[in-house]
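Before any comments, here is the structure.
For this depiction, one protein chain was excluded, whereas all remaining protein chains were kept in their positions.
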């Protein structure tokens, strides 16, 4: 994860902290959360970030765009167990291109890092065409949330 | 399950047998398939039935209908484990009203019954209105597959 | 659902209300929550009930029992959509035998009933043997929560 973290800075004042709870059917036969479910926890963190800052799936859709995920990465450090609550810290990166890059850190109840990851999203207009330049609504959003205030 | 089985006969010659395999992420911390996944196995059986007989989700959609599930029931007898293959026997019931009633039996590799269940579906037209009478395409389908040949 | 509700009374003072939120990956191509996920919502309601009243999966396990689900039923009335929050009302039934019978009602944010269902659980001891009589810990639990106060 270091590689890209040094490339783009996190816009710290936008970071959100989401609280979740491990469900029985998310735990595998080893008694720990199945690794694929963390991708879903990232999404819970991402949607919480979106609801908090006005950039949720439904906000993007209301602007006639979708933001499909073009890649996802996850590094596992330790394992959540059934009954654990967890927190997802969601960070947005200061990426200049027409992309939405988010990083995630998931912690267990005692504050240990369970995993960290990153998703990259692009914007498609209503015809499914890739937005090569930042869509207007996204530029406006960046201004509204003072995206650049702590980054430049 | 006896209750309704006596009410409507199964149209035996349409019964299908689908073969599946338990996935690692379907097994819970007790080492057995989480009970909710059998609802998904029913759907695998149902879609296999549909592909075999021309009544799949996509076939119904091509006729401008959807067939939402209005209730589901499942009786659990024993548990599939990781690594098990399984078979889903899917039966259609001889129901005269505008409904699609299917029954399912799921067996493990040694032929033991793991669970049995039933789903009831209704038909909605493209405006979302309930079809009170059997849609034309469904009546035609029944004739095509000799629905009534072994039932009356 | 009426059939059994008349057989066993709900112990009203133990009813719990759990609040959840529909996740993006729980919504199907029709834009509504896939029917099988309500089984998971029932489980979220059931575990919340358990945490609230000391009868969760982990509580039962601490007493050297498991409580596998032997049947589940769900009647669908209307559909939750992405972005919806929902509430699960979980009711315990006054069943005299060595069973745990819970009923569920799921409501959308405007208070409309989306679905209702029921699960039946039995108790297995640590050797996997069915408890024909109510396990001690369950009898004690019933006394502790005044199970019989509004039922007899």
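Lettered A, B and C in written order, each chain numbered from 1.
What we mean here is this: contacts are C-beta pairs under 8 Å (C-beta built on N, C-alpha and C of every residue); 3 or more make two chains touch, one makes a residue touch a chain.
Just so it is clear, the structure is predicted and the values come from calculations on it, not from any experiment.
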item	value
Hidden partner chain, touching residue among A:74, A:93 or A:106	A:74
Options B:40, B:63 or B:98, residue touching the unrepresented chain	B:40
Residue ranges of chain C at the interface with the undisplayed chain	24-25, 27-31, 34, 36-37, 82
Positions on chain A contacted by the hidden chain, ascending	30, 35-36, 39-40, 43, 66, 68-76, 79
Missing-partner contacts on chain B, residue numbers	23-25, 40, 43-44, 47, 56-58, 82-83
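The rule we apply is simple: only the chains that are shown with their structure count from here on.
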item	value
Chain nearest the global centroid, as defined over all protein CA atoms shown	C
Chain copies touching (chain A, chain C) - same or different residues, decided at half shared	same
Inter-chain centre distance, chain B versus chain C - centres from mean C-alpha coordinates, in Å	25
Between chain A and chain B, centroid-to-centroid distance (C-alpha), Å	38
Chain centre separation in whole Å, for chain C relative to chain A (CA means)	32
Shared interface positions of chain B, touching two or more other chains	30, 36
